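Selected chains only, in their assembly positions.
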Amino acid sequence: MAAGARVADLARLVGGDVRGDGDLVIDGVNDLRLAGPSQLGFVRDKKALALARESGAGALLVFEPLEGHAATQIVVADVSLAFARIASRFFPVRRATESDVHPTAVVDPSAELAEPVEIGPHVVVGARTRIGPGAVLLAGVVVGADCDVGEGCVLHPRAVLYDRVRLGRNVMIHAGSVLGSDGFGYAPDLGPDAERRWQKVPQVGTVEVGDDVEIGANCAIDCGTMGATRIGSGVKIDNLVHIAHNCSIGADSAIAAFCALAGSTTLGERVTLGGHVVSAGHLRVVDDVRVGGNSVLLTSVDEPGDYMGYPLQNRTRWARTLHVFGDLPEIRRRIRDLERDQGES
Amino acid sequence: MAAGARVADLARLVGGDVRGDGDLVIDGVNDLRLAGPSQLGFVRDKKALALARESGAGALLVFEPLEGHAATQIVVADVSLAFARIASRFFPVRRATESDVHPTAVVDPSAELAEPVEIGPHVVVGARTRIGPGAVLLAGVVVGADCDVGEGCVLHPRAVLYDRVRLGRNVMIHAGSVLGSDGFGYAPDLGPDAERRWQKVPQVGTVEVGDDVEIGANCAIDCGTMGATRIGSGVKIDNLVHIAHNCSIGADSAIAAFCALAGSTTLGERVTLGGHVVSAGHLRVVDDVRVGGNSVLLTSVDEPGDYMGYPLQNRTRWARTLHVFGDLPEIRRRIRDLERDQGES
């Protein structure tokens, strides 16, 4: 954690106004229920006001001045964003500051390690791979041959890159995630006995990841069959996400946990997928589409907007569809009544 | 596997009555189709009777006396529970009995290892971490700094704990699971170009796991954003489960494979989730709720009972809803008929 900061300096960092003692020194952030006199808490909306009044936080980040509270306050228009920035000031992303290669790491002599890098215990780095300055490879990470790991990347324990995977700058990959595994490609082979078997299609492409990408734990991102699977700059991916061969995820998109994209799915920029969204392959989603959780994409999405469901619908309509769905037993009863009444009439 | 046991002693272990030779020595358990004369099989219900009659098992655990069978029998009220206890007698959970730290393990000098512990090849243990007596860390496990691994814990190969994760006693974590990865938290940042980007919210909390918890393979359990993600004592979690930041799972709950709980989901005690259940975040499920497989929780559940579906319903009602759903093409046809008839009338 970084050193303390004056409230006035934190306010300047987020473009906020100070109410109270701007010289108060804050040394961290915390939940309103847990924060102490040298910590800053945040009040995102009116629902949080009750907690705020009882909070022991020395400073509060608020969307409007909170009257009658002893804490120093920073008033900002966007509390969530300001809080993220201040918290990042106290808890910056880990970065190598001096070179440290653990003696148990196995680094191929032809690999190029910039200065400084941290290479943890039992890490493996393959031939001709380049690791950029500031990068941190934690315990047990495996990076294959001919990879690029850009400046400031952080690979958490046991992340695996197959050969030829390229990461831009400031990419974070959480523990257990795999980039570059073979895509699921087989040609049916009706051999001489006319019984179908599977002939593997060699998967010879790679994975290209832009800058400022974060990938959660235990994900699986396949290489392209030929060419690359692409993850654009600024993309955020949660845990246990499957991205098949030759998908392309546009910049600044966000994919929540438990999503699965079939082969050659193309998402535009700033697309957001809620948790547990699944796509059929070879479809295209334009920029600025937001898909709610538990949706299934079977066809392309050509217009920006909010969607949800299976089949995918306008989000408002899906809420109605789901509501009627929950009433299906009544609907059948009403049809029976209509049929009976009509039979009698 | 432990040494053999007299049937009479096994019966005493499970509070059962012996029919036949209580001095018979049994040295293991097996499936009825595979069991031999020194093994015990179990007959859970009437469906298993046919297999039991043909079984070569030397002893049988039965819910009622099985007439005309040569095997010694133990009669109990709850065969499943009695079998689990007897099988656990023969196959106890692994526990370190003498200290053994593999020379390839990398244990920080400030870590505290109790006696005895087993630390396998290529294991990494971080600074100030405490490992309790009897604990077994199998090959390639990574435990971060400032962790607590309680007495009798078993961590299977390549399990990963990030810094500050705390496990109670007798916790078992299967291979590849990750505890303490960053939650999926970002604030939208409409920068000067008004194009949305994501500002990471530092994830500075931790994961606290109670006693007697089992977690399956390749799960991902995030740390709290602030504060802890909590897994209560006695909780059982299957494979490939995602538990997001700040979830809280009450004691003795059970979560089958392929479930995903979004951030701040709170489950009460003795809640059971069937396979492939997904929850939206910030909802609360009271004690003693049972949710059937493939369900989606969008709102809190305030009453104990059996639920299923999407939208979540009383389980009986869901069966009806699903049945009508399968008939939708007929339902539309019947509406068309009604409309035609009404138009004609």
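Letters A and B mark the chains in the order given here, with residues in each chain numbered from 1 onward.
FYI, contacts are C-beta pairs under 8 Å (C-beta built on N, C-alpha and C of every residue); 3 or more make two chains touch, one makes a residue touch a chain.
The structure displayed is predicted, hence computed values, not measured ones.
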Full complex stoichiometry in copies [only 2 chains shown in place]: 3
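Going forward, only the chains that are shown with their structure count from here on.
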Approximate Å spacing (C-alpha centroids) for the pair subunit A, subunit B: 26
List of subunit A residues in touch with subunit B within their complex: 29-31, 33-34, 78, 80-81, 83-85, 87-88, 90-91, 93, 102, 104, 120-122, 138-140, 156-158, 172, 174-176, 214, 216-218, 234, 236, 238-240, 252, 254, 256-258, 270, 275-276, 293-294, 322-323, 325-326, 328-329, 331-332, 335, 338-339, 342, 345
Residues of subunit B touching subunit A in the complex: 104, 106, 122, 124, 140, 142, 158, 160, 162, 176-178, 181-182, 184-189, 195-202, 204, 218-220, 222, 226-227, 240, 242, 244, 260, 262, 278, 280, 296, 310-311, 313, 317, 320-321, 324-325, 327, 331, 334-335, 338, 341-342, 345
